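Other chains of the complex are left out, but the ones given are in their true place.
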């Protein structure tokens, strides 16, 4: 009997990947590539360009001869710029905190099984739908002492009522806050409402069973659980605060005096109306640095490996 | 079809109607009109749009522009050349030298001037003035006396709109009134640091503070035409404003001399601060060149000059246009302009971009506005003014 | 007077009548287990007792007081939720201690109580974690801890062990049992698990479609189910249901099964008279059908049945054998080491002591 | 889930509800005030506006301002109202919203379900686009549009809005798809579906809520944009906002507040409509995706 050689076990060859398959594997990247390229050019390319311009003496149109830090020197010697920064601080803090406070308050009210929710929700949301070019005039009227609230109160017989913030250099920035809060707080309300609706009802039941009164439930359970919403709201509001332009232009045009100047209006006016493009670019660079300081930690926390 | 594209901010009824004259004129010549109106803030948005158009390599045919902006753009080498047309039609002779200063760059015609506005006017409600004695004021002191009388009448003495350019317009009239034309030229046109912090300038700011007392509390941010309306309706006595203000009066069917009185700002009689709207012709391709030239010619057509300026309240840019169609104020304006040009008392308006580039203009506005709104004291203003001007140059 | 009495309770959600005419009484110290198919209203009933969903009508009386309108936080009831419902923003320690905190218990005392409970539940090492950092089983234990830390008037448990693995489940079951023994707590407990129901309850309530099917002790429910539903629902594999017909053989009451192939004695659970020739259903649990070596020596009535084996499922401890005879299928439980294979013929022993008989038309058990 | 859900209410709950409703009604009134002023003003005559109380109802309501806005208000030298510009805006908004939404969805899909090394950096970089001040990109963008031959055209505007909307749409979809179970993608792969099939058949049909949020957000932003509109379009090509600006902020002439207000409300109609109709889905969509931990 002949011995049969055992068939050596051959590792089957890995099939060579065909071109089509490799294309298939790269497909996701191919799909993403255009958007990414667009961002690279139209965001980062333009940022670099702006940075470059800030080192030139560009005035009415870009010129490309470098002159060093001249524009930054001019920028930081402008009282307007300090005013803009100071105003941004006041506006930013108040705008963000008031929007959140009011938004959360309304959201909590709206969450109490309100019958007319379908009617009320759009009422709080609609300001977000209007541009300030549209509503600026109404607000200007409304806050104007001779025409609006003050006059109305006088007509109603409250003669001593005084509300002249719009024309008061010390108070004008607060009118910007009022209008800004009016516009954005509804949106923030929607975010909080969504957050509240997302909370598992069982948790609230559990807290009731644990003997917690409604106030304690909000304070100890619900509001702490809305932390992610707070974070998102702060980011949304911060970027709106930094970009606020229409709001100021429509309401005060930066005045009285320069009392309501903000970095965004500063930048626009220096770049386009004052023909100091280099200074405008320098202010844009400063703004971008400020934004980076806010956004990068957010991105970091957002994109960090999620704990499981 | 050949056509012109015109960027302007004359969007409201009267101005647009006046422009229509131009449009129809061109249409008769077979030239189409692509309208590119960008309203707002005396051309702020329009200049932004223009930058975008020029940068994208596709400038409009003609752009409405003021004073130093024209120079800035010319410097960028993006404007066209109208020399042939200008020589043919003899523009050099009929357009005042002060305007040519802006219409020409390096000796070449680049823009077709439309009109001449003058800013140092005071508009008075005739009824209120009559009640206060009927005598128009001739200097600052008389002005204050008159304003006091208005106050007694229980009306707002001086209607003013608190926007930087309006503050600036008032300020330049006060500078001219307090310091006279020489001082104005030194301080404003030459931006002499000494003049800007001189005692005369202190008086200017003191007067500004004084004037501030006669405003109503709602002046902040108010559009000029609303202030005019206050005077028209007799709620206010007077308004310092350029001659475009007349349009409002006319539209309200008021008659100069009967319902209202136009005078030079007290203390500035015989001097004229002007600004001039011009159509700057941009460097467009040969295919659009013919239409562009036809438009330039049409702008300088006396018929258009009359039609437009009677509505706008301004006076024609050409000195050879008859004044028969104009009303009292218009006639006075034309006469003043001619005299001032002859006597050397004609100077560009700062607030309207005919004295300094916009960077300096805005820097002055910053100081004036902050001072007027009480954010800084007169001392601070005197200190800041030369600094701001220097920084902006 | 009973400690907890629920009378004529109805609950409608939308158009859906989720609970219908529920009547239950409990003494202090009772351990009542609610069972029933998914969606039958068990959680809804617990919610009604806790005050989280007001009943549409009916009355809940606790300790002599009508509590229908009492706010949940004032009822002094503890509840373990089917979905855990842990506070995600609090640590395990805070979660467990929250109820005590709301009752104004001091910090030190609270920590002590939490530690004790955590020890019992084997989660001491997790006290500083947040719920998101726990596995499903660990979360369930925290949910338990939140209830156990209190001494409420009533405990409500909604499937508290469903996410634990078999081993832990057995341990926790023992913990709950000893909690009940040691503190004499009054407990209402929902479960899908028959073993849990049988081993823990002093009383079982079987629900179906929002209505009570039977209330009774575990052995009564298991051995004397009130109707076909209860019989079929309790026990796994389910009770065998064989079609039969009563016959009298020389005066001895018998039931003819498998189309007359097998006659068996009338089970002793039927004490009333049943007329001859009546159709009945004979219910016999798999453990009542065994191999010959496994017959309960104490059984009174047995019957041998030969049938064709169709499926053999060894579970390790036993082997379940499914067989067919005359078109009917039944499952028996034989010793794990009996040699048996599909398609083989096999002799089963029916222990009729354990059989029950139902009326097919009313589905009720004949007593 | 509502905190008050189902809880048994005692007697005091009644007063609590009265307080809640009162508060909500007052707040709603405050929020509505500007709209109310705009609406009533648009129905008043100029004289009534000048002399009267802004809060008063129109004494003699008239549609004159509205018909004027739609059909014969002058914008520049043409007096045909804003209807033409209305369509310009529609022509710009619809493709811009559609393209940016589709791209955002695809990006979100790739960034969550087809991850590759460095996907976080790519996302982070794209997200930053949301925060760039638009004023800073006007000039270079004009140049680029000129090079592409897109200057001064609706397609150019669409392009610009797509570019600067991408960051937001990608963010929305990424957050939404992040919570979308990976198992579904795996199941579809096992079932034999490829990259686009999975997107088209599995993800997109389940993206309703986030599509609503994205579309509302993009629609509002693009519709209301003025800066890009005024810079990258001209004349009769301009979007609504530019025409509106020309109408309300002319430098001379009578301010026809009633016409301005009618125009303003008019310009806002589409966005208002979108918010009112889709508001409910908006909250739902935020819940599903945009707001998350």
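We call the chains A, B, C and D, going by the order they appear; numbering starts again at 1 in every chain.
In this text, a residue touches a chain if its C-beta (ideal position, glycine included) is under 8 Å from a C-beta of that chain, and two chains touch if they have at least 3 such contacts.
None of these values were measured; they are calculated from a predicted model.
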| item | value |
| --- | --- |
| Displayed chains are single representatives; whole-complex counts | A x1, B x1, C x2, D x1 |
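The definition used in the following text is that only the chains that are shown with their structure count from here on.
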| item | value |
| --- | --- |
| Of B-D and A-C, pair with higher C-beta contact tally | B-D |
| Separation of subunit C from subunit D, taking each centre as the mean of its C-alpha atoms, in whole Å | 56 |
| Chain centre separation (subunit B, subunit C; CA means) in Å | 93 |
| Set of subunit A residues in contact with two or more other chains | 61-62, 147, 200, 205, 208, 227, 272 |
| Per-residue multi-chain contacts in subunit C, two or more chains | 51-52, 71-72 |
| Of subunit A, residues touching subunit B in the complex | 59-62, 74, 77-80, 140, 144-147, 164, 166-167, 169, 172, 252-259, 269, 272-276 |
| Subunit C contact footprint on subunit A (complex, rising order) | 200, 202-203, 205-213, 216, 220-221, 224-225, 227, 307-308 |
| Residue numbers on subunit C that touch subunit A, as the complex places them | 47, 50-52, 71-74, 76-79, 81, 83-90, 98-99, 102-103, 132-133, 146 |
